[in-house]
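Below is a slice of the complex: some chains, not all, each in place.
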Amino acid sequence: MARGTFDYMAGGADDEVTLRDNVEAWTRMRLRPRVLRDVSTVSTTTTVLGTEVSCPILVAPVSYLRLVHDEGERAMAAGAAAAGVIMALSTRSSCTIEDVAAAAPGAGRWFQVYLLRDRGWTADLVDRAVAAGFRALVLTVDTPVLGYRRRDVLNAFELPEGITMANVASRVSPEVAEAEGLLAAYQAPDLGPEDVAWLAERSGLPVVAKGVLTGEAARECIGAGASAVVVSNHGGRQLDGVLATADALASVTDAVGSDAEVYVDGGVRRGTDVLKALALGARAVMIGRPAVWGLATSGAEGVQAVIGHLCFELRTAMALAGVRHPGEIDRAMVDLRSHPQ
Amino acid sequence: MARGTFDYMAGGADDEVTLRDNVEAWTRMRLRPRVLRDVSTVSTTTTVLGTEVSCPILVAPVSYLRLVHDEGERAMAAGAAAAGVIMALSTRSSCTIEDVAAAAPGAGRWFQVYLLRDRGWTADLVDRAVAAGFRALVLTVDTPVLGYRRRDVLNAFELPEGITMANVASRVSPEVAEAEGLLAAYQAPDLGPEDVAWLAERSGLPVVAKGVLTGEAARECIGAGASAVVVSNHGGRQLDGVLATADALASVTDAVGSDAEVYVDGGVRRGTDVLKALALGARAVMIGRPAVWGLATSGAEGVQAVIGHLCFELRTAMALAGVRHPGEIDRAMVDLRSHPQ
């Protein structure tokens, strides 16, 4: 993998404080296991927005997956489907919406929306996703402008020949489309509550607001029509120095209650991290980079292997913690003394 | 010592967060010594489940001790006896129950139970331990499945020729018995409160529930019939990311009160660690790895030397803290400000 590509995928904004803190915050948290429970059968099965998944793991939207593997988003979709989980396809996909849908026909999949200045373009993308059977829209709410990613600046990172934003490439000249800056230029800085409502109405799909770190922000998204929120700091790639997602999660789930589903991404690397997330009230986690490394290594099989191993780790962690299914996991399983309240 | 053997003994689960935290948590804690006390005579003598021991130290059950010394569990038993303390023999002993009993005839010793799927096998092992004069059963409650120990996976660790689970080898073909995976396959994932009661009744011995980290778990074990609990995370070898035992201890002793004895293992390396454990309400500590390194170095004499030195350190620490016997040690001897409450 080229250095520039690795840095694009692995890096974060500014000093990467949040990038590191995301991982460390899960590690700092301590589990409180139960004993004397019959864990002969442990099931990680759950539902997200009503769709049954093999484990409480979602594949996060990641841009330009063809950077790391020739099959790109198609292989990611196939790997996620094989693992029994849902993948969220990025607006910045390097494969078309229709090709990705064809790569895993029966699988649940979600479409990530970067709202564009031209709401018409957005509407077209959403319409195509609906037509292709995507079941939810993941609206990114933490990217009104792009974070300053120093690795990319230092590497003068550019998309290589042949990697394009496949879903909007037809609308603009190839020279423009290939420029990394394109979407940034077209991306809407004025995303507001009315856009959440509009997307829900236009698509008839549930909207998942991705990128909240506080209870207030989560409540606003739900008030605007979101069916779920993702506690996320965009993997440390947007505003550096924000709360680690593990540190933000509990206050969001407390504020949301049963009004919406809450997911979390950022720094989830182990089954015990998933267990901690569920203990703090998340319904599922999203993983981005781990899935990318799986894709880079072995395509769809690599993706499936990464998800499968994380799911195995979760099942082991659940058994060792004395829980048989996600519904038995509650706040008492984490030690809150060592954690900001 | 072969790398694989060292890693098997020294390693922990997943990222070894808890393995490290166990040691560091004792180190973080601060002592509050007394002065102007006559410490001309300091005695570390105490009792565990009614048996007098030279110091509040127990030898934890460790699997396959013949991996590190040819005399294995026999030498460990002899060394513990020479030091005046009790050893807990593992179900996964590489010497037979009867041979170990013969190696230290007059000594107090306990038998560790991994409950097996076939309760009959368990019953037979327990009956043999009773017949051989073992005085308590240490029921491991934190191992319904095995933790994921990456060192062993990376090393493709296997028991070498000639090291077997001596107490169950006769029941199965040698090829199967020698496979590390055997006991895991036969181990009961459905251990429940009724098993605690059954073991107590079957054996007529007190049951020590090993592997609790919360007051709730301790209360459940006692409610099920346990006479004592061990605050333990299996030396960081099972569920990674749980509370360090030093951080969990006070909440367990608070919940248990005088209803049962509480021991603690994990990261105990110094006499001051033992003093801190007693200050937080433990009746004794268990040591595993330090005793193994003593065994590996010099057999029974090495075990005796390790225990003797730790006991010397405890006696020195007690004198310097102004206490003459374990009964004088109380919670006021540790500074709780620097510690999770």
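Order of writing sets the labels: A and B. Residues in every chain begin at 1.
Everything below uses one rule, namely that a contact is a pair of C-beta atoms (placed from the backbone, for glycine too) under 8 Å apart; a residue touches a chain by one contact, two chains touch by 3 or more.
As the structure is a prediction and not an experimental result, all values here were calculated from the model.
The complex is a homo-oligomer: every protein chain shares one sequence, and counting across the whole structure file gives 4 copies, of which 2 are shown.
Here is the rule we go by: only the chains that are shown with their structure count from here on.
The centroid of the Cα atoms in chain A and the matching centroid in chain B are 43 Å apart. Note for the complex: chain B touches chain A at residues 14-15, 17, 141-145, 147-148, 189-193, 196, 209, 211-214, 216-217, 220-221, 224, 238-244, 247, 340-341. Chain A contributes residues 27, 29-40, 270, 272, 276, 313, 316-317, 319-322, 332, 335, 337-338 to its touches with chain B in the complex.
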